[in-house]
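All protein chains of the complex are present and in place, except for one that has been dropped.
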Amino acid sequence: MIISGNDLSKSYNQRKVLDHVSIGCDAGEICGLLGANGAGKTTLFKILLGLVTPDTGTVAVRSASNKKIGGIIEGPALYEYLNAYENLKIFGSIQGVDVSKKALQQCLESVGLPQDRLDPVRNFSLGMKQRLGIAIALLNNPACLVLDEPFSGLDPLGVAALRNLVVDLAAQHQLAIILSSHIIEELSKICHTLYVIKEGRMVNQGPAQELITNNTTTYTICADNIENSLALKAYETRFKGSCAHIHITADRVPELIFQLHEEGIYISSCVPELNMEKLFETTAP
Amino acid sequence: MKALIKAEIFKLLRQSKTWYALAALLMIEGVILFSAYFQGKNILDILLDNLKKSFYFEGTLLNGNLLVYLILNTLWFHLPLILMIIVSGSLTAEYKDRTLQTIMLQPVSKWKFILSKYIVAIGFTLAVVGMLALTSFTLSYGLFGKGDLIVYLNTLNFFPSGDAFVRLQYAFVSGALSMVFFSVASLTLAVIFREATKTWIVSSLFLILSNLLLKVDFGDTIFNRVFFAKLNDTWQNFFYFNINWTLVYTNSLLLCGYSLLFMAIGILLFHKKDIG
Partner (left out) sequence: MRWRLLLWGLLYLPASRAQGIDPDLLKIKNRMDSIVQFSASLKLNVDVSFINMPAKYARMSYTKGKPLKFSSEDFVMIPKRGLDFSLNSLMEFPFITVPRGEEIRNGKTYKAINIIPTDKRADFSIAMLLLDIKNNRVAETEINTKKDGTYNLLLQYENSSKVLPSLVEVNFEIEKIRIPLNFMGKDTDIDRKKMRTGGSKSGKIFLQISNYLIKYL
């Protein structure tokens, strides 16, 4: 593991915010941390980034770089009165990084930001600020990137663009990337590994697709005349218009689709619905 | 360390509030100058009232030197008020905007970071006092000319123009040390309180209390001689006919000591506290 946090606990005013939590991520891997608001995601990330000292446990980052880990906590924090170049220059110069114009242009290019914007950062959209925040986090070539709710507040296009950027960074630069969200759809599309945190405890973890598949107990299948299907009578089903919400495990979905096809019912969509209650059930020892 | 200091200077100069503060100070200085001119007339009338019975006066005492002296009398309250806002704001703004967090996410030493803030605060304070000294002398001499300086400190002291100019310069240097003390104190308060409004209130309170305690006589005790509030009018010692250099050096060293103490406390607290 490039980064690993072991047995981390933290309390604030006798309130336990993190309870013996462990997390790890490898080079080129994207790990997702899923949890509701107030679950302890941000506190865990602050501990990983060294901003907060844990009550127990250790954080280890395997990297020879001067800057082992970069990140964004609770949204990008930038000098709003400075432009993108100046922000990069400030954060770069204080850690001895090359802040020549060429180097800064490369930084901006690597996160897909325009190089001709010289106005202050306060004029940037949230998506652009996120990108600039990532550019700053990437200064000095850290081995690991920690992003706290990076998709928060972004429009669908912004989410898609940022997702692609994260995937590129992991694949091309072999960064270990840990990102958090309270929305599973955002994580499910890009994460290799998923961690589920609830009330300060890690309740579930594993390969993302496996975790999602194992905890998906309902599928929404839409098709014309689906309410007439005989095959569906074997399952607990709720009909809504031309869609059926079917209580079924993932392994039986292909068979059902085949049966529907045999009945002349041609599906237009098949959407799995994750059972959040099941996902957040404590299974980890 | 050099990079941190350069970054701090860059941030300070790029923020509009710094320039607003400098403009405000120049405006205040201008207003003080012109009100001092009219106040000066009254003061001279009262001071010289008894002497007028026995003497004719040749030459004018209402000149640039007197006006710079009168500016100095009021400057040391207004100036630290504004300095404290800018200096403490250099840290509280970073807490508020969370840029402090971003900085601490880079491989930057905590104590070096806060030390660089203290160094830049001190440099900024000295530069501002220098600017005010330059503008006071330029405006006062330019508009009202040079001449003897009259100061009442238990006795009526008359200083020839050249001597007055030197004493006024020393007064600015001495006053600058007081201003550095207040700037450093405000930054330490910013480390403790983190939030801008609370820091301003406490800093202003600190300044007001210092000014009030300056006038309280604690008797002929060591406390009366070394208490920090008592050191802030050291500049006045330059206007006794014979300057007590021992007292001036002692007070200046003590003020520097207090500044270093506040700085050490601030660095220690900042280093120990979590940023998140």
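Which chain is which? They are A and B, in the order written, and residues in each are numbered from 1.
Following the convention adopted for this analysis, contacts are C-beta pairs under 8 Å (C-beta built on N, C-alpha and C of every residue); 3 or more make two chains touch, one makes a residue touch a chain.
Values in this document were obtained by computation on a predicted structure and should not be read as measured data.
Although it is not drawn here, the omitted chain touches the following shown chains in the complete assembly: B.
Of the options B:Phe77, B:Trp111 or B:Phe158, the residue whose C-beta touches the omitted chain is B:Phe158. Touch with the chain omitted from the figure is made, among B:Phe172, B:Trp200 or B:Phe239, by B:Phe239. The missing chain, though absent from the display, is touched by one residue of B:Ile9, B:Leu26 or B:Ile43; that residue is B:Ile43. By the touch definition given at the top, chain B reaches the unshown chain through residues 43, 46-47, 49-51, 53-61, 70, 73, 147-148, 150-161, 163, 215, 233, 236, 239, 241.
The rule is simple: only the chains that are shown with their structure count from here on.
The geometric centre of chain A is 52 Å away from that of chain B, both derived from CA atoms. By the touch criterion given at the top, residues 43, 46, 49-53, 66-71, 73-82, 86, 90-91, 93-96, 133, 136-137, 139-140 of chain A touch chain B in their complex.
Taken in their complex, chain B has these residues touching chain A: 3-4, 6-7, 10-11, 14-16, 97-108, 113, 274-276.
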